[in-house]
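Inspection log for the structure reproduced underneath, given as structure tokens.
Only one protein chain is missing from this complex, and each of the others stays in its spot.
Then we have chain A:
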Amino acid sequence: MIQVRELTKLYGKKQVVENVSVDIQRGQITSFIGPNGAGKSTLLSMVSRLLDADTGEVLIDSTNTKKLKSNEFSKRVSILKQSNYMNVRLTIRELVSFGRFPYSKGRLNDEDEKMVDQSIDYMDLKEMENSYLDELSGGQRQRAFIAMVIAQDTDYILLDEPLNNLDMKHSVQIMKILRRLVDELGKTVVIVLHDINFASVYSDRIVALKNGRVVKDGTTEEIIQSAALKEIYDMDIPIQQMNNCRICVYFNS
């Protein structure tokens, strides 16, 4: 379990994350939703130690994350940021292999190679594994990054808007893969999503942020309600039940 305890982040005098406490349960997909600028990315960066919090702490399986060595931490928590600009010429396979860096420091053994193969297969990238990243489309690159995070094989996987740049087919494919990682391999996935229907269909819990604060935190059924969504987004969003999925019809709200 990841326990976020009273985290605060200031930029200048502005509190972009304000006294946030959340519990993230093991073996679940927890989605973070909320308007632009709500502080989702900042929160995720603090949980994954990319950013120092001003106050508060994060516990992972009851250990303060500050107490963990960086190499240890990177075997337990991985993060994929919202944008991954880089002009390094690596092939997909080389990039995914770096997901094994915490274990092998770049000298891959058989088990590492197996994980790399598996992750590439998972992301449907086999036939282009030797293409250079700078010669791929935005969505293909995004899938390569996700494959790398899967190869990192951490208990906790944090993804900041991983569906950026992806077409419908691949968005669905990735959400299904995340579901499988959770259901079959017992991983814990934390994901920032803007499309609340993906959050509704695939997550176990939803945490809503707004102006740096948690405004809603509950099971998917509790949050995907017109009243709750109104509070989060200031929009009247009707909800329809279709094939056991609760779909928010927000397009003309």
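We adopt the following convention: a contact is a pair of C-beta atoms (placed from the backbone, for glycine too) under 8 Å apart; a residue touches a chain by one contact, two chains touch by 3 or more; residues count from 1.
Here, contacts and distances are computed from a predicted model.
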Have a look at "Sarcosine oxidase, delta subunit family", "ABC transporter permease", "Urease accessory protein UreG" or "Pyruvate dehydrogenase E1 component subunit alpha" and point out the UniProt protein name belonging to the hidden chain.
-> "ABC transporter permease"
Looking at A:Asn71, A:Asn109, A:Ser137 or A:Thr219, which residue reaches the missing chain?
-> A:Asn71
Looking at A:Met86, A:Leu185, A:Met235 or A:Val249, which makes contact with the chain not pictured?
-> A:Met86
Contact footprint on chain A, counting only the chain that is left out | 45, 48-50, 69-75, 78-81, 84-91, 94, 98-99, 101-102, 105-107, 132, 134, 152
